[in-house]
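Here's the structure we're looking at; comments come further down.
Every protein chain of the complex appears in place save one, which is left out.
Let's look at chain A:
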Amino acid sequence: MAERTAIIGSRVGLHARPAAIFAEAAGEAPVEVTIALEGESAEDALDASSILSLMGLGAEYGTTVVLRAEGEGAEAVLHQLAVILETDHDTE
């Protein structure tokens, strides 16, 4: 199981636009990725490709989240997704 933390970089939090960009990328990844707030157990982790789960997570700017995935290329996928989370998409 590959695991990686990321700090939400969008000042509006993991809301509509940032969540859509992230969910789309997670959905295109070759492995299944989960997301959880730091400190929550892996069993409570949510499907990272679900925009509704992401929005319900309530992750604000500066919140630390944990990404998890299993299988070939998991590390690289998590790295790529963490970069998306840490970018402030609203300044683009």
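The working rule: a contact is a pair of C-beta atoms (placed from the backbone, for glycine too) under 8 Å apart; a residue touches a chain by one contact, two chains touch by 3 or more; residues count from 1.
By our rule, contacts and distances are computed from a predicted model.
This figure omits one chain of the complex; the name its UniProt record holds, of "Molybdopterin synthase sulfur carrier subunit", "N-methylglutamate dehydrogenase subunit A", "Phosphoenolpyruvate-protein phosphotransferase" or "Sugar ABC transporter permease", is "Phosphoenolpyruvate-protein phosphotransferase". Residues 12, 15-17, 19-20, 23-24, 46-47, 49-53, 55-56, 58 are the ones on chain A that touch the missing chain.
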